[in-house]
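Mind looking over this structure? Questions follow.
Yeah, one chain of the complex is gone here, protein chain that is, but the others are all in their spots.
Which chain is which? They are A, B and C, in the order written, and residues in each are numbered from 1.
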Amino acid sequence: MADLLTRSHPLEPYLTALDALPDGLRVTAEPFVALAGLRVDPASGVQLRGAALPTTPNTWVPAGDGRLVWLGPDEWLVTSPGTAPEALEAEVAGVLRPVGGVAVDVSAQRIGLRISGPRARQVLAKGCAIDLHPRVFVPGSSAQTTLGQAGVVLLALDGRDDDAEFAVLVRSSFAGYLATWLLDACLEYADSAPTS
Amino acid sequence: MQLIECPWCGPREEVEFHYGGQAGVPYPEDPAALDDVQWAQYVFFRDNPKGRFEERWSHAAGCRRWFNAVRDTATYRFERVQRPDTTQAGTR
Amino acid sequence: MSAPFRTPEGGRIDRSTTLEFTFDGQTHTGHPGDTLASALLAAGRHSIATSVKLGRPRGVAAAWAEDPGSLVQIEEPFPEPMLLATTVELYDGLVAHGLPGQGRLAEVPDSARYDAVHHHVDVLVVGAGPAGLVAALTAARAGARVALVDEQAEAGGALLGTDDVLDGAPAPEWVAAAVAELAAHPDVLHLQRTTAFGLYDDGFVLALERRTDHLGTAAPRNVSRQRVWRIRARRVVVAAGAHERPVVFADNDRPGIMLAGGARTFLHRYGVLPGREAVLFTTNDSAYDAALDLHRAGVRVQAVVDARPEGSPQRRQDCERAGIRVLSGAVVTGTQGVERVTHALVAPLAAGEVGASSAIGCDLLLVSGGWNPAVHLFSQARGRLRYDEALGAFLPAEELDGVAVAGSAAGVLDLAGCLADGRRVADAALAALGLAAGEQSALPAVEATPAGSAPMTLWRVPDGGDGSTSFVDLQRDATVADLARATGAGLRSMEHVKRYTTIGTAHDQGKTSGVLASGITAELLGVPVQATGTTTFRPPYTPVAFAALAGRDRGRLFDPERVTAVHDWHVAEGAVFEDVGQWKRPRYYPRPGEDMDAAVLRECAATRGGVGILDGSTLGKIDVQGPDAAEFLDRLYTNMISSLKVGSVRYGVMCGVDGMVIDDGTVLRLAEDRFLVLTTTGGAAKVLDWMEEWLQTEWPQLRVRLASVTEQWSTFPVVGPRSRDVVGAVFPDVDVSNEAFPFMTWRDTALGGVPVRLARISFSGELAYEVYVNSWYARAVWERLIEAGRPHGITPYGTETMHVLRAEKGYPIIGQDTDGTVTPHDLGMAWAVSKKKPDFIGKRSFARPANSDPLRKQLVGLLPVDRDTVLPEGSQIVELADGGQLPPPPVPMLGHVTSSYRSAELGRPFALALVKGGRSRIGETVHVPVDGTLVPVEVTGSVLVDPEGARRDG
Partner (left out) sequence: MTPRTPGADLPEHPDFLWRDAEPKKSYDVVIVGGGGHGLATAHYLAKNHGITNVAVLEKGWLAGGNMARNTTIIRSNYLWDESSAIYEHSLKLWEGLEEDLGYPILFSQRGVLNLAHTLQDVRDSVRRVEANKLNGVDAEWVEPDEVRKICPIVNTSSDIRYPVLGATYQPRAGIAKHDYVAWGFARRADEAGIDLIQDCEVTGFTTDGDRVTGVQTTRGTIAAGKVALCAAGHTTTLTDMLGFRVPVQSHPLQALVSELLEPVHPTVVMSNAVHVYVSQAHKGELVMGAGVDSYNGYGQRGAFSIIERQMAAAVELFPVFARAHLLRTWGGIVDTSPDASPIVGRTPYENVYLNCGWGTGGFKATPGIGDCMAHTIALDEPHPHVAPFALDRFVTGALVDEHGAAAVAH
């Protein structure tokens, strides 16, 4: 039984609809990205994938082929598109164990969305209470908050006024809800009025 | 609808927080040593002042950290919030 | 169809376009820029509605939201109850009629869309009148992030209803320039048709934007009809203006009786003459402008009746120059006319005594008793109010942190003053924000208001009678007589008076009647107005549709639907789903022609007889790591976890500090310092929060880290005597024999390079393997199991079958067989309560007197003696009185049925129940009332299938 298992993405049923969104807004599902949650004393000063753990709340930094996201005073999320989930946990655990930290593979716990375009901020503001102003939620910012009724980790990737880009991490079981919510929130930008 | 200052994440909407009631009610050292009256006090009885109140809150929809706050239950104004690690005892 | 009262020119309406609408079955026309009220007045129609109690005709009495008169029901394009004709923008195809007090809801669902948007600013300005525009401009020029919201269709506020001149040009030109400048600032949000209806803590303002109402049938369906703006402002400037205050006199409710400023607005803004022959009744100078403007527009002003003994010498000259008669020290004591006022009864007023009255013919009676600053938002924000003797009105009595009031809302009633006040308040806000004022142009030059005479505060004109036609609250038909009855009944508090008379409780929430009621009540009680005060201002400032507040959270988005990684497979297989918390779980998989009972019997038999598979992925999963993990779990579980060996699994029970069971589940020890904790589906979030709370707040010294991995690991129990064959086939690298892989242990393996964990856990009593896999691969692994199971007739089963199988073994479902009043001992799980551990959460509560009550309810099994009745879950259990009858109520109850099913295995129905002293009753027969009959049932132990546990190893 060496043949590979196929992977399935919670957003597959929604991709066609998301592709059809009007101009000014792009919502795409991020491919399968390995995620590891890590907990360690911030004083440990560990370096991970070439980066220091960001200790400023609500920020993220690039790390290796992915990111290091601040989740709490002693909690971070490391992402890597190019590493196998179990390998990422093992790698991170290897770094953290000596300093009393732990790592957990949460690759399938959350899925990622990219939301970009001139209307991205506007759409997010319909369900997100934090201030997304380009001078406030600048690239490198992150926030654990709610979008609609789903808990999310929101990352500012590109701050350009006219073409902002955000990444949204959401619990896999909420992915369908969030996609439905986004499609609904974008409906007003459709040129032709649908018969609702 | 208040803005509550999470000691880590900064001001966030009230709805992101979970209320934990009175602060400074530690779990008894040795519950078995308490009589029923003392145990009931720990389990069921909490202060309920009108005015200044030392409370526990958790930033449930954010960093999920518990913290202490001093709030006025009449005006709902927060006097201050405080990370538990800056207090000696537990924050119950 | 004609509009005889439309002026030949002027007004802010688009005369090049004609709109057609229907009111009370009659067709009328109007223009863009009209409101329903202005179009009806243009057609000469004043009488709009009939009053709620007395059925008296009521007309347009003001030009905007303060109007107590023009309540209408919208019928087309979609029924909407109770709006004010003065605030309904006219559109083609509008169908409406006047209301007799109650609105009508549509029978069909509203297909319109509604939504909300969050917005953050440095300065929010409420009201785009002169003060608000200056405040917004001032803040914008300083580079602040600004929002300006205004409830009307266009900016300008009071300026839209006057002929004021700013910087030498008509007011609208200055307004247009201001709006254009604001639009040029990238960080300014300017919203018209947007009513700030609530002001809450920390600069939180809710505003309702009417986005498509004015488009009528042309409204696009994919755009939200109304939007709630949730605005967080570091500073709020309330420049909401002021409402003109009437004076109460006999028959002051007739159509054609209108606030002076309102009439002026209809003339200047809408190009409408509210009448041909007018009388003005005033207590102040401001209303003279209305008389003079109407005069210039061709209205014959029969008289200006000024209650002040000396009247206003300056304004008298203006009037006399225009040939308008001015009666000083005079009042209107009453009116004549039914559908429309025909005469004003005017009499001299001296030393509080009203002389003989004479009738003056008129079809329009303008009234002005002064101005009430719109302090609603300020008061909502808990700002204290004070009564101002000079104005005869309530004003903000304090500075609120972050909230400032500007312009006429603060009692500044002249244009120059409002402009200056807007600048002053904005400067203060900028200073508080630490923002430099920046380039500020000078305030516009305006003609100084002529020096005038002080206003007089006059609440009511004595009507010589009982005041039963002197209306204070037109919408409630509440009169001076009602106020007199209330005070006569002994009431002293304004809150009591309000409730007794219902004044201020109607659609307008007392916008015109509130202060009048306070003033008149104070008079009746002989106390200062400050002493009576006002009743509390509450949100919303104006009514808001339910659906607008529901916003997007409707239908499928009302509450999130959580689904597992295999959900689509279940759907494709025709599963019937059950809501468990927010999760959608397959309840059973009916085959054609099967009802639930048939499907569940089949699923049960197939599983106990062969092999079944369940999607258990909704079970909560928590990764617990750290040197103190075992110690931590020992403190939370009633049983010992630290003695669990790596590679093994243990069932555990969790209690609250009160000793009642809150959750249960299995614990896998992955390493010396790492556990995987499983919780119930419903308990997942609660248990993680519970653990974090203890860890962070009580035992921060414990070196333990928690993480939710509920969605990380999909979980598929493969259950039944053939499960070994299936699991062995799919995972050939694992020795699935009982010897190599005993009950309550787990093993890691891999499939196609993907790590998979298998655990010998059984919630059915059968041989069973739980398969754990990264949810990316869940669907693939599920299908492999189904495929490998085909030869053995593998049967997917849902929660219903799961419940039957576990109930046959007496395994409780927390939340179904427990209700927060049940201890582990009550469940017969004393074996799961450690005697060795010095303490654990809940232990101390077990020692309370009530816990040793022999009559505590205990979980037992029930077998209906007729071997046929399926006891409804929730049924109560009773003992019969002598004679086999129920005693009269109240009938003592022994407990209730918590779970009840038809058992394929037993070939009969059975139940689990919580019964007083249940274990001591095993063997007894008790009774369960079912649809009026008493069903005898035998009390048994809770384990009904395979009590000796022979099957779990296959």
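Quick note on the criterion: contacts are C-beta pairs under 8 Å (C-beta built on N, C-alpha and C of every residue); 3 or more make two chains touch, one makes a residue touch a chain.
Predicted, not measured: the structure shown is a model, and the values here were computed from it.
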item: Chains still shown that are in contact with the chain withheld from the display; value: B, C
item: Residue touching the undisplayed chain, where the options are C:37, C:96, C:491 or C:613; value: C:491
item: Omitted-chain contact residue, chosen from C:110, C:154, C:631 or C:924; value: C:110
item: Identified contact with the non-displayed chain, of C:554, C:902 or C:919; value: C:554
item: Which residue of C:434, C:592, C:849 or C:884 touches the chain not shown here; value: C:849
item: Chain not shown, touching residues in subunit C; value: 50, 52-56, 78-82, 100-107, 109-110, 112, 198, 200, 206, 228, 477, 485, 488-493, 495-496, 499-500, 502, 505-507, 509, 536, 538-540, 543-547, 549-551, 553-556, 558-559, 561, 578-580, 658-659, 815-816, 818-821, 845, 848-851, 853, 872-876, 878, 886, 888-891, 893, 896, 898, 929
item: Missing-partner contacts on subunit B, residue numbers; value: 1-2, 13-15, 18-19, 21, 36-37, 40-41, 43-50, 53, 55, 71, 73-76
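To be clear about the criterion, only the chains that are shown with their structure count from here on.
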item: Intercentroid distance (Cα basis), subunit C paired with subunit B, Å; value: 27
item: Subunit B, residues touching no fewer than two other chains; value: 64-65
item: For subunit C, residues that touch 2 or more chains besides their own; value: 232
item: Parts of subunit B lying in touch with subunit A, wherever the complex brings them together; value: 8-10, 12-13, 15-16, 61-65, 83
item: Residues on subunit A engaged by subunit B in the complex (per definition of touch); value: 57-58, 71-73, 75, 129-130, 143-146, 151
item: In the complex, subunit B residues that touch subunit C; value: 1-3, 11, 18, 20, 26-28, 30-32, 34, 36, 39, 42-44, 56, 58, 60, 64-66, 75-76, 84-85, 90-92
